[in-house]
Structures are given as C-alpha cells and as structure tokens.
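Here's the structure we're looking at; comments come further down.
Chains shown are a subset, placed as in the full complex.
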Amino acid sequence: QAPKQPLRIGMTFQELNNPYFVTMKQALEEAAASIGATVVTTDARHDVAKQIGDVEDMIQKKVDILLLNPTDSTGVQSAVRSAKKAGLVVVAVDANAQGPVDSFVGSKNTDAGRLACEYLAKSIGEKGDVAILDGIPVVPILERVKGCREALAKYPGIKVVSTQNGKQERATALTVTENILQANKDLKGIFSVNDGGSMGALAAIDASGKDVKLASVDGAPEAIKAMQKPGSKFIATTAQYPRDQIRLAIGIALAKKWGANVPAAVPVDVKLIDAEGAKTFTW
Amino acid sequence: MTSAEGEEMLRLEGVSKRFPGVKALSGIDLSIRKGEVHALLGENGAGKSTLMKILGGIYQADEGRIFIEGSERKFAGYNDAIAAGIGIIFQEFSLIPHLNAVENIFLGRYLTNRFGLMDKAAMKRSTEQIFDELGVQIDLDVPICRLSVAQQQFVEIGKALSLKARLLVLDEPTATLTPNEAGHLFKIMRELRAKGVAMIFISHHLDEIFEVCDRISVLRDGANAGHADVGATDVDALVEMMVGRRIEHNFPPKPQPAPRGRKVLEVPEIQLAKGGPVNSFTLHEGEILGFAGLVGSGRTELALGMMGADRVHRKTVLRNGKPVRLNDPTEALANGIGLLPESRKVEGLITDFTVRFNISMNNLGKHKSAGLVSQKSEKQSANELARRVGVKAPSIETRVATLSGGNQQKVVIARWLGHASEVLIFDEPTRGIDVGAKAEIYSLMRELTRQGKAIVMISSELPEIVGMCDRVAVFSGGSIVATLEGDSINSGDIMRHATTGGSQ
Amino acid sequence: MNATASHPTPPVPSGGFFTQLRRSTAFLPLVGLVAISVFMIVATDNFLSWGNLQNIALQSSINAIIAVGMTAAILTGGIDLSVGAVVALSGTLASGMMVQFGLPPMLAVPLGLAVGVVIGLFNGYCVAYLRMPPIIVTLATMGIARGIALIYTGGYPIDGLPESFAFLGGGVLAGIKVPILIMLATYLVAYVLLNMAPFGRYVYAIGGNEEATRLSGVRVSRYKLLVYALSGLTAAIAGIVQAARVTSGQPGVGVGFELDAIAAVVMGGTSIAGGRGAIVGTLVGALLLGVLNNGLNMIGVSPYLQLIIKGGIVLLAIFISREAKR
C-alpha cells in the first residue's frame, strides 16, 4: 500500500500585491503546515480568464481543496463547476462565487461600508460634501459602497458630490483624490472602499493641507499606523479579518471533506477601528 | 539605323513640376515613337526620374498634358499608366525582399483558380517563360533578397515585361549591371523594339546610348535642352547639351611612375568563410588600387570583411605596419579607414536628415566644443564640402530624401572628403553619377591621393578602372586572381582574368 | 526601404520536407515548444495526460485566436493594441443581446463578431486611409472600446447566459473542447488566407515594402483595412469564446491581452518589423506560452517567481531564434 498522499490545498487569489491577500496567503501557509498539507497558490492579477486557467491547472495537479478568491463572482463559475466535477471541495473566500461552491467565507461587507460612513458622517458634524473613492466592480466592493450610501442617506445635510474610481491602489487613488480636492473646494469627507486606495487618498489630503476626513475598510497595517499619527485625517477603517477567513475556510473545507453538512455562507463580523482602537488592533 | 518615322506612341506637352523649394521640371516636351529606343539624358537632378514618375502617374504634373497614341490621358496613379500600356523599371528598386520572383512579378495581379486561391503553378510557368525569353536563370523558390543585385534587376525587368507594356521606361537599369549583363539587356531591348515596343532609356553611360538607342532627348535643369538622332551626334555634343559647356571628360593624368609610398594598409591574409579562398593585398600611400571583376565576384564582401563591417572567418590587417583589430566600422574609422558604401540609400544616407547632418554625421568630434556640437563650425564645413563635390540642393538644410539619386551619392562622398581617414574604400563611387560630376569625383580622388591618402576603388566600370587605378586587383569567384600594374591595366587583360579566373 | 540586399547570398537549393521545415520561420519556435514540453514532462507528474494537454490547448485558445489577427497586423508592419478591449466589448455586447433582449446565440454571436469587425474597420480606416500610426490609433480605440463596454454594462458582468451559448466555452465535440476546435478552425482559415490566397501575399508585400507594393498596383489601403478588420474579427471571436468560458459578459476582461498576443506572434518567429513570419509559428508561440503557464502552475512555482521565469524564457527563446530572423 502506497503511503498516504498529504492533503493538497490550492488557493487562487484575485491579486497578490495587496497586503490583505498576502496576509491571507501567510495564514494559509501556516495553517497548512500545522496539519501537514501542501499548498499551491496562484495570482490571477484581476484577469478572470487567467483565474479559470489557474483553477484548471490545479485540477490537473489534483488538489483536494480549492480555496477560491474570485476576481469576478460570475466569471469563475465554470471553473467552480469543473472543480466540483473533479471532486474538489470548493470554498469561496472574501468574495462569493457563482456555481456549486460548497461554502463561502467572507466579511459582512454592507456592514463594513455602513459602519465606516456612519462614523465619517458623525465626525464631519453630520453635514457637508462627501466623496466616494470606488474600486473594482466586484460584489464585496459594491456592497461596501451600498452600505456607505445607505448610512450617508440618513443625514440630509450630507451630499455625495463625487464618485471616482481609485482602483483600490495608492497611485491611482492619489491622483484621483487630488482632482476631487481641486474640484470640490468644500469637501469634508472621503470614503474609500479599501485601505489600498485610502493610503493614496490620505497622501493627497495631507498634501492639500485641507481638513478632509477619511474613512475606509480593511484594517491593513499601514492604515492602522497612519490613523495613529497625531492629527491624522484618517479617522476610521472597518476591519476585516483575513487570517480568520482563511482559518474558517480551511476548517469548513475539511469538515466538508469528512462528510459534514456545511453552511452555505459563513459571514464574518467586521469591526470599526478608530484612532483609539488602532492602538491595539492587528490582523 | 534610325527607326523609320514611326507612329507616335507618347507625347508630353509642357510638363512642369515644382517641389517645395525646387522647380524640378518646366515646360518639358517629349515625343516617343512606336518601336524606338529613346534615350533621356541629363545631369543628376535634371529631372529625368521626375518626368518618368509623372508619366507613370506617381507624381501629378502641375501643368502639361500626356498623349498616348494621340489621345490625351490623365493618370491618377501607376495603375492607370499600366492600363494605358506603360511599364516602368524605377531607378530605386521596387521589389519585396521576402517574396520570391514569381510573387514579385505578379504582385498586384495574381492569377487565381476558381476558389479564389492563387494559381501558383500557372504563375510559375509564365515566369519561367519570361526568364527563358530573357535568357536568365533565376531560382524561383527563394525570396528575392537572396538573389544577387543583377538577378534582382532582371526580376525587375521581367516584371515590367510581364505587364505587356507597349511603352517601357528603364530608369538607369545598367547602373548595377556589368558590361556583360548590360549587353544582355541590350539584346533583349532590341528584340522588344523589333516587336514594336517603345522604350525610354535613361543612363549616364553615354557609350550605351550609341549602342542601343535611336533618338535622344536631353534635359537640363528641368527644361528641354535639345533632341538628336543617334546617327547625327557624338558624345561631346551630348555632354555639351547636358552640361551647357564643354567639359574635360578625360581622366586626370596618372602620376608617373606609379606612387609606391609606404605601405599604409597590408592584408597578408583574409579568409571570409571557413574553406573559402584566402586573399591578400597591399595598399600604398598615394595610390589608387582598383578592385575589378564581375558583379558578384566578391569585391564588396572582401572590403566589408576587411574593415570589420561583416564578420569574417580569419584575417590579419596591418595599418602602417602595425597589426590592428578591425571588428566593426568604428574600429576601422579609428584606424583611419572609411567606407563609401555601394548602395547609398540603404547603407549610406539618413534620408530624413539634412545634407548638413549627413555630411557631418561621423565627424561630429571635429565640431565639438564643451561636449556639444558647434553648429557654426558644422555648417561652415558642410557648406564647403557640399560645394566641393557639387551637391545640387537648395541649401545644406535640405532633406536628403528630396535630392536626385546622383546628388545623394555626392553627399556621401562629401562626408568622406571631410574626414581625416587616410584609407578610403570607394565602392562604385560613380554609380548613377552624371558625366560632369564623374569628372569632378575623379579629380577629387586624385587630389586626395596627392595629399597622401590611399584609395581602394571598387568598380564595375572598366574605363574608370583603367583610367584611374595605379594598380588593379582582379576578382573572380571570390579570389583575387591577378594584380595588374602599368601597361597591363587594360580592358582586355582585366576581362580575361575576371572571366577566366586567371586560369588561361 | 530598398529591396536590394547588397551582399547577396547564393541561392539556396529548395530541398525536401525537412529542409523546408528547417528554413521556415516556425522551425525554431517548434524546437522551443518541444524543449519546454520535454522539461515539463520531466518536472511534473501529470503533464502528458490527455486531460492536461487539452487543458493547455484550451487555455492557449483565446490568446491563440487573438494572435491570428495580430499576426496579420504585424506582418503588414502594423500592430493592434485594441484587441483586449475588443474581447471585452464583443463578449459583453453578445451577452447583453442574449440576456437583456433574449436574442438566441445564433443572432447574438454574429452581432458580437460584427462589433469587433466595426472597431477593426475603424482602426483600419485610420491607419490605411488617414495614415495614422497603428500603435496610437489602436491605443486610442483600446480606451474607446473598453469605455463602451463599461458604460454598456454599467461596470457589472452580464450574467445568466443560455446553456447553448456556454457550449461554445465548455462543450465537447468529438472528444475535444469546443474552444480548441474554434481555435483550430480559425488557424485553418487563416492559413489558407495568408498562404494560398492573394490577400496573404499582399499582407507580406505591404510589410516588406509598402511603397513598392503600392507601385505594383496593389490597393494597399484596402488590404490594410481588411487586415485590421480581420484583427477585430479574431479578437471578437476570442471575446465570444471568453464570454462563453466564463458564462458572463465581463467588461473588465482582456486587459493586457494585446501583449500576450504580441508575445505569441513574435515568439512564433514573425518579425515585428513586418514582412516575414508564418501563422503556424504564431500557433506554436501561443502554445509555448500556454505550456509555460500551465507547467509553472503544475510545478507549483510561486506566482511572483513565475513572472521572472516567464520573462526569462521569452528572452531565451528570442535569443535562440534571433539568427533565423536575419
């Protein structure tokens, strides 16, 4: 009898130059090491076509568990199907995927947007102009914007004057914010859909010297650090828990493999972190 | 043997053409009869090619009319001209390097089968037929960039013939042919004439005119300068018509005895390819060494290999007695060796650059002050050099692309005149150059040698080899088969060595 | 440019099949493909399985299809940077027709292809008739096509495509995945067009010496127009296959596809300066890139390192084949 093959886990990421996902990758490697599993990861670089190919390769490589961080929820469904057909356990992480996924582990993104924007609204005195720094049109991001808009809508004194796409990364967010600041002299606040974008926005705000408050989502280390600077314009970020998402996803996948009925979705709570909370927070 | 007063094939009336800064043609009249070979002569830049391009519909005349067989025609493009029975072999080749001869000849008119696919077999058959009639052998399966220049020239000719043109224009077709090959072309031209085809023949070789033409028209500075029947004129009269004055078209006297200064360049051995012939030659201060031979006999290759422009298998080169490494043209330049390349447009000029930039391009060091180019010194020197070789251009700030073929050649010559190199390799220096300018280039070359420079002149023109060289290395099949000096420098001996490989 | 090579080499004898093959521009790419494949067979468990081979062909198919039109464009001395955006536009448009207007795939697919042809014709018109540089024309239409796709979809993927359409991306015919069949069919047509029809010779001729081709009476502008239309068409075919594969019309798909296609063309031995190359080489080039992607994933090389290795292998391949390009 051949020695038992170690468990093989494959994870396909939508991108791997965002601390959020790199943290997930670390957590995955740590968790896998602790149970003697092997890990393969791929980076779709925001290209669904590549992501499908990556999944197909993992199927050929005969992984047992597929953790899927879809770059597009609908686009990957054929890959989900192939994976299921090949007998893999498939768990979506961070964003859900269409098709017969066994489970989905992800943040309560509408909450994330709402918490951040409620905090933002309060700190600008419940009135004034606000801009939204949007991102890539995937479900979690859309939910955050939706949650934010719902929260702001409760304040008649607040007006969303501009929605521009900062592409969730610093360089783009920086120039976009510079322009927003030029065009909207009375801007009071900015909501960014993630911390990557918020860091660019912060640089623009700081350079402008204006009193514009910034709120965001993620809880990334650089954001946490920036918020603690005295007088920081970065006032809050709704933290997600990337490590926990991975740990939960592996647990659920194993349970599924052992034959358990697993929940279709495992929503993970998010938590608003302000300058005070930042002192103790870490992913 | 003037042709009978035949019917008129073509008449041009009052054709004028102006380019920015240049009046290329003014009020040209020209009449060509069926079944005649009509020579069109003129100095470089006289307007010959421009007139032919107007005839071909490639340029539009500003004024003037074109009549074909008596009826007026307007050509919006070359296609219209072809349809009217005109075929042109352009001065600049118009072949596609990576297509084969068949594909080139039928380009634009591919024969197709009933599926709309190319009927390669049929096209190959008629191409074979054309080349059979021409009596040339050409591999039809290889891209034409692998053919020799002469072979490419015959592909051009085959292409024009395949158009079944009734008026064929040949713009300097012999510039790249050896006398032998040119003779072959003339035979073909006579056959065509017998079939009633009219031809306009452009050449700077006046002897050719007397060999193959019936009548002659001359242009000077873009205007009509006269007409003549071949039987009723001579070279001197033609030259005077072209240039507007009598010129001395003898070669400058050779120094007697032949110069034998110190050895400025010795090549005791050079083998271009493994297993190929090993050659050697020596060049003395103040001399002109000719490289004679048939087209393809390996003169250019040897020269390029020697100076490092091409990789070679093995070579030893001594400059002033000291061994030197020549791995690229820069090292050659550093050792005072310069090259006037054979094909000016491809290898000699930046056609987008002005005359000034082209002249000074490898000599900027001379015009440097504080690391930057001193425009003043550059302009001054370029003006002076352009004047010495007689570049005809509105100014040294004119783009070289707009100069006539011969004037472009002069720009490259001017570049090397201005350079301090002691050893100059002139590859076909007078190709496409008019008689007047040729004489100037010859005396310039002599002047250079008097200043102590040494020249290797590669030429396919026997008269200039005989007239100019102090010694002649005769090439055959890639080898130097004889080195002639003194009285043995004569056409007979050179041709004998070139064609028999010296193994008589 | 002048056709005269001033140092003519003696005519090469025509020779048999192997000589022909060796002389073809596709020869060295083929050697490269074989070499990389042998390496992958040794380095991974499962490389040679029928499943994985199909997998590679499947993953190469979209790039390979785009690269057909790109080959034609590059052969004429041009380039088409708009292909990636056309993939998105044709895919979203066809999807929209099916989902929002309930058109059957039989009608929606031709519409999707048509939009690719329209963009291609526009590119071709600018390049051929307005004499604008291809790289910048197609860079501009890249933005325009992407913008239209995003506006049309509002940025959201279009979902809920019919099964019959998804068949184009995931179906199997005679044991072979449909995208692979589409790819092969595209190459067959392109082969005939480029090697046996006059069109193909004109494409090469234009790239070899455009001015001389014009002087030969070839309607250069018209053929250039057709070349860009072809490129738009093959990009649109790829867009349809892509949409079927991801069973949705994605407005954001195809970013950077132009670079992959260019890589396939050049790895396949076609000269970026135009006039020289072969469509078969492009297929080989696309498969080579496919093998590389697949093999590195199969070995489990980290995604970051993959970027470096792929770059290195592209360099190596071009380095080895550069002599053949002379």
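Labels A, B and C are assigned to the chains in the order they are written; within every chain, residues are numbered from 1.
Assume a contact is a pair of C-beta atoms (placed from the backbone, for glycine too) under 8 Å apart; a residue touches a chain by one contact, two chains touch by 3 or more.
Everything numeric here is computed off the predicted structure, so don't read it as measured data.
Q: Since just one copy per chain kind is on show, how would you write the full make-up of the complex?
A: A x1, B x1, C x2
What we mean here is this: only the chains that are shown with their structure count from here on.
Q: Could you tell me which chain's Cα centre is nearest to the average position of every protein Cα atom shown?
A: Closest chain centre to the overall C-alpha centroid: C.
Q: Report the inter-centroid distance (CA atoms only) between subunit B and subunit C in whole Å.
A: Roughly 43 Å separates the two chain centres.
Q: Centroid from C-alpha atoms only, then distance subunit A to subunit C, rounded to Å. What do you get?
A: 34
Q: Would you kindly tell me how far, in whole Å, the mean C-alpha position of subunit B lies from that of subunit A?
A: From the centre of subunit A to the centre of subunit B is 71 Å.
Q: Please give the residue numbers of subunit A that touch subunit C in the complex, ascending.
A: Residues 13, 16, 40-43, 46-49, 52-54, 56-58, 60-62, 72-78, 81, 98, 136-137.
Q: Quick check: in the complex, which residue numbers of subunit C touch subunit B?
A: 1-12, 14, 192, 196-198, 201-202, 204-205, 208-209, 211-218, 275-276
Q: Using the touch rule from the top, collect the residues of subunit C that touch subunit A in their complex.
A: 46, 49, 51-52, 55, 58-59, 62, 155-157, 159, 166, 169-170, 242, 245-248, 250, 252-256, 293-294, 297-298, 300, 302-304
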